[in-house]
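Report on one structure; see the data block that follows.
Heads up, one of the protein chains got dropped from this complex, but the rest are sitting where they should.
Naming follows writing order (A, B and C), and every chain is counted from residue 1.
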Amino acid sequence: MKLRVSIDGDMSPFEWTQQGDQVRFRLGGNEERFGSMIEVEPGIYSVLLEGHSYEVKVVPGAHGVLYVDIGARHLAIDVIDPRRCSGGVRRSRRDGPENLAAPMPGRVVRVLAAVGDDVRAGEGLIVVEAMKMQNEMKSPKDGKLIQLSAREGDTVAAGQVLAVVE
Amino acid sequence: MKLRVSIDGDMSPFEWTQQGDQVRFRLGGNEERFGSMIEVEPGIYSVLLEGHSYEVKVVPGAHGVLYVDIGARHLAIDVIDPRRCSGGVRRSRRDGPENLAAPMPGRVVRVLAAVGDDVRAGEGLIVVEAMKMQNEMKSPKDGKLIQLSAREGDTVAAGQVLAVVE
Amino acid sequence: MFGKVLVANRGEIAVRILRGLREMGIRSAAVYSDVDRAALHVRMADEAIAIGPAPSRDSYLNIDRILDAAAACGAEAIHPGYGFLSENAEFAAACESRRVVFIGPSAAAIRAMGSKTQGRRLAKAGGAPTVPGTESPIVDLEQARRTAGAIGYPILLKAAAGGGGKGMRRVNREEEFEAAFRDASSEAERAFQDGAVYIEKLVENPRHIEIQVFGDQQGNLVHLGERECSIQRRHQKVIEESPSPLVTLHPELRQRMGEAAVAVARAAGYSNAGTVEFLVDGDRNFYFLEMNTRLQVEHPITELVTGLDLVHLQLRVAAGEKLPMRQEEVCWRGSAMECRIYAEDPDNHFFPSPGRITQLSRPFGPGVRLDSGVYPGWVVPMDYDPLLAKLIVWGGTRDTTIRRMMRALDEYFVAGIKTNVGFFRQLLDDSEFRLGHLHTGFIEQFFARRQKPEPSGGGAEEAVAALAAAHFSAKLKLDGVRPAAAPSSRWLLDGRAEGAR
Partner (left out) sequence: MFGKVLVANRGEIAVRILRGLREMGIRSAAVYSDVDRAALHVRMADEAIAIGPAPSRDSYLNIDRILDAAAACGAEAIHPGYGFLSENAEFAAACESRRVVFIGPSAAAIRAMGSKTQGRRLAKAGGAPTVPGTESPIVDLEQARRTAGAIGYPILLKAAAGGGGKGMRRVNREEEFEAAFRDASSEAERAFQDGAVYIEKLVENPRHIEIQVFGDQQGNLVHLGERECSIQRRHQKVIEESPSPLVTLHPELRQRMGEAAVAVARAAGYSNAGTVEFLVDGDRNFYFLEMNTRLQVEHPITELVTGLDLVHLQLRVAAGEKLPMRQEEVCWRGSAMECRIYAEDPDNHFFPSPGRITQLSRPFGPGVRLDSGVYPGWVVPMDYDPLLAKLIVWGGTRDTTIRRMMRALDEYFVAGIKTNVGFFRQLLDDSEFRLGHLHTGFIEQFFARRQKPEPSGGGAEEAVAALAAAHFSAKLKLDGVRPAAAPSSRWLLDGRAEGAR
């Protein structure tokens, strides 16, 4: 499979194939490698390569990023399959509507603005609480609040869009 | 659901219904009970009943029996659904062909008889080994070995029929 | 000894107390809120009583419901754990009037230490040094400003009823005083329904070292040595250890601080487990900070070095038994350290991370103790404190303990929710930490100086990491929408949808 991976922000081509536990893979311009990989527990991989034994742990983060622990290292990896989408590139637009997404799962404890309000960048719009910690979600820009899907008492998931500012 | 259960060999009628974690159940001639049951981990049940908190652990044994640990007790329970089968009653026939089943998972290390041999009750027929322990499977009766499905080196499962004596 | 004890708490500390009860052959009763029906403490108790909806004020903080539960099941005593009602004098008094034993000090002792200003007075009465400052809350702003000037800036304004950094402000110059006072007072009012604020001299980058004390109802009091808790983030302890590296260098400190702590406890008429917190400055002067009138989160490190079981001891003492040892019989062996495992996301501002635990691998082996309140499949509720577990390690020396802790952290894996396990690995690898150069500003400085590890030779680690990520990613796509729990699966789904744009 031919992919592109971004490791801590550095993008490289990545190829791999698997047959049973036997894997062949190549990262960027490096030589092709041959090894053995088994997912021994969900999200935990045992990889044997050139005599070394690696225990690799993978957990998904926000926006499709995967956090990978290997040895003493903690890497943020994006895996992009070019056949499926142009993917992985973060939106960097500052024009047009911007979403306000919940930074953590929690409960909406206060809504500080209403649809149609003019809001300023950095102005607090919604307060989400979880585990005795409150987080004030601030407007990403000057503009108008055109959508508001959070109500006080709602339970929200991390990444859930609660408001849109245009 | 109306069932019959055998607890350490004592057979009783048993009824139960469930709605969410709420359960109603009645064992034998006792009063009906109301409680809360959740399978908190596979095979582990948390049951709250009349203020008591029970942690109940269930593992399947041979021949459909379930071993249940509750408090200090270790019970062998057969659950029989009368609508599905007459079930649960152990074969007690001593006439006709008798099966020789592997008492444990393992590997066949020796076969001591051949199909057609006349064998005597208690005569060793097959030796199965697992985890450095050998187990000699003995003929259940005097008779003729009419079937033999074990060969040296075979891997067998517990309960798998390896021979039949008629 | 009691026949039945009710545990008025949840999470890891409820589980820890339930284990202690079972080990002593005492029947246990748990209480639980609606979202805690399947919690580990409910599973592990002999009896369990529902006490109301998720919000703490309607369940774990509701004195009447707790006392009704104790009456309903016939418990002779209540263990409050830490947090919730554990330092609530009104609750202790209500237990006394309902003739159920409160496992802790008297209501009077709790009340005395509940006010920081009164605590300071008691400490002085006991002869323990306190940070220069005022003994009573500020009433006259002008006079307070003069006092602050006399003490010398920088100073701290602190809530009299306070804790956890709430209602606390640093004041560097006289010009900042008035605004800081208003902020501190209104924050204290919101947090504790009490706006009283007092002044303390600010000790720059102190060590936080505390002494465990224990008293029986016959008036015997001992100390069980110190715990160093300087590693804090936003005024919350994250790593504790015993002995303190400072005490290892200067062993006489243990006795001096221990005696001061016992004197303070004696002045307060203290019994059962308590902790006297001190600040220690660069010249090894120590100052009374406050007394925590309950079992401390970090009590296990004291258990590991002394070989005592503090929960068993609490039960014995509360039942009227004498302390089984004299001060000179207390001895210390080796080095113990605790990491508090929180449901929080170090990659995202340490935001809380409640939800379903989909995968949980935990450390085992020599010198490792895990006090945990969770299990695989459990949905960590968003309603309570994010402490999931405490990883506690013992070793013959501090160096062995740190390496063993690293080893244990390597064995720890949680998926479904985020934890700070990886953050500890970075912290413990820090050379200043290894040297034992600890102070309360440590983590802030660590954040400033920490660097990404250099890529290893040949890039094999990156390539292997990419390989695992590629497999994981392919599996996620194959699985489609996974049938997991609401919060985490929805979050996962959102994350993937975003990434696919």
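The working rule: contacts are C-beta pairs under 8 Å (C-beta built on N, C-alpha and C of every residue); 3 or more make two chains touch, one makes a residue touch a chain.
All figures in this text were calculated on a predicted structure; none of them were measured in a lab.
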item: Sole residue of C:Ala123, C:Leu308, C:Ile357 or C:Leu387 that reaches the chain not shown, by the stated touch rule; value: C:Leu308
item: Given C:Ile63, C:Ala93, C:Ala108 or C:Val368, the one touching the chain that is not displayed; value: C:Val368
item: Absent chain, residues of subunit A that touch it; value: 21, 36, 38, 40-41, 46, 48, 51-53, 55
item: Chain not shown, touching residues in subunit C; value: 15-16, 19-20, 22-25, 44, 300, 303, 307-309, 311-312, 333-334, 361-362, 364-372, 375, 395-396, 400, 403-404, 406-407, 410-411
item: Those residues of subunit B which, in the complete complex, touch the missing chain; value: 1, 3, 5, 7-8, 12, 14, 16, 18, 23, 25-28, 30, 33, 35, 37, 39, 41-45, 47, 49-50, 52, 54-79, 81, 84-85, 87-89, 91, 101, 103-107, 129-133, 135, 155, 157-160
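One rule holds for everything that comes next: only the chains that are shown with their structure count from here on.
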item: Whole-Å gap between the CA centroids of subunit B and subunit C; value: 49
item: Multi-chain contact sites of subunit B, meaning residues that touch two or more partners; value: none
